[in-house]
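Only one protein chain is missing; all other protein chains are in place.
Now for subunit A:
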Amino acid sequence: MTSRLLTTTALAAFAALAAAPALAQSGSLQIYSAYPDEHMRPLIEAFNKVHPGVTVEVSVQPGEELLSTIELEMRANSPRADVVGLNEASINALQSRHTAFEAYTPAGLDGVREALRDAENLVIPACVNPYLIQYNTNQIAAADAPKSWADLTDAKYKDKVAMADPASSQSVHSFLWFETQYLPAQNVAGSGWEFFSALAANGTRLEGSHGTIRDLTASGERPIGIQLLANGQTSARRGDPTALVWPPEGSPGEISAFAMFAGSDNKEAAQAWLDFVVSVEGQSVMPDALGCAPVRNDVTYTLPGGTPLDQINIVPVDSAFVTANREAQTAEFAKAFGR
């Protein structure tokens, strides 16, 4: 390790002496990622165009498992990666228990929308992954499709809806926060836990992951899914007979993010990665890579189906609430859903 560190430092010093405009980095960069390999690949390819000397290695686990693995590594005081890719709430949860990550202010951060920036710069936002309704166009005509979140409790959609189970999905906690905290604060009728009781009464299926829900929607077995944009983007790319609905109540947008481990062996490369993630180059491949909406305004982006970004109401999620109340929300949900 020490020799690698020395080599890296020497190379970095050499690079600095050569006064390259973008400081070229080298060595290996190890990323723990909850985003699938296939989604990370375009991002890495684009990164390597700027930093060809860095060998990026990725180890992917589904988000919930990754969180537990890192937890065990932190307990043994032995983190293995330089960077982690998880959602904001999960990164915050690890940080609050172990001070696992180190703050860093990426070079282009001021181009990122202010509302999405982390005050402490521990969580570096990569893209926004809002919740929406995905439905199967072979099963349901556009005129009959649900228009809002509240519509999903309509008897017309009995036994047709699927959503993720908060006992196994991290992301869906953003949606729970939205329905039980945000909407009730706006005095929206039918929101709160009673919304989930009504969904349960309407025969809504719980699934372990949003990927399964996407396939159930695409096949028509569960023609309506409470879904994340990233999966809608995937469906659009592969030509599934599905369409997206942006509910007028709003779309809770969870922040897909990266963070640098405090114990990273190659901080220069890790920082170069974070710089790249918020840069214009990085942000323009984000819809093709992680499948979600860019965090900069100076990157052109149209949602699948052609909806312009400014016509939808993305509600920033209170990730501090999600972090602090995960257990309690899971338990309350189980009660409301009658499990």
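Heads up, the rule we're going with is that a contact is a pair of C-beta atoms (placed from the backbone, for glycine too) under 8 Å apart; a residue touches a chain by one contact, two chains touch by 3 or more; residues count from 1.
To be clear about the criterion, contacts and distances are computed from a predicted model.
Asks: Can you work out the missing subunit's protein name as recorded in UniProt? Choose among "Glycosyltransferase family 4 protein", "4Fe-4S ferredoxin-type domain-containing protein", "Lactose ABC transporter membrane protein" or "Iron(III) transport system permease protein".
Replies: "Iron(III) transport system permease protein"
Asks: Please pick, from A:48, A:121, A:307 or A:330, the residue that touches the omitted chain in the full complex.
Replies: A:330
Asks: Pick out which of A:61, A:105 or A:148 touches the chain that's been left out of the picture.
Replies: A:61
Asks: Hey, which of A:50, A:103, A:167 or A:200 is the one touching the hidden chain?
Replies: Per the contact definition at the top, the residue touching the missing chain is A:167.
Asks: With the full complex in mind, choose from A:88, A:207 or A:249 the residue touching the hidden chain.
Replies: A:207
Asks: For the full complex, which residue in A:133, A:199 or A:218 touches the chain that was left out?
Replies: Going through A:133, A:199 or A:218 one by one, A:218 is the residue touching the chain not shown.
Asks: Please output the residues of subunit A touching the missing chain, sorted low to high.
Replies: 30, 36-39, 57-62, 64-65, 67-69, 71-73, 75-76, 78, 80-81, 136, 138-139, 159-160, 165, 167-168, 205-209, 211-212, 214-223, 234-235, 237-242, 326-327, 330, 334, 339
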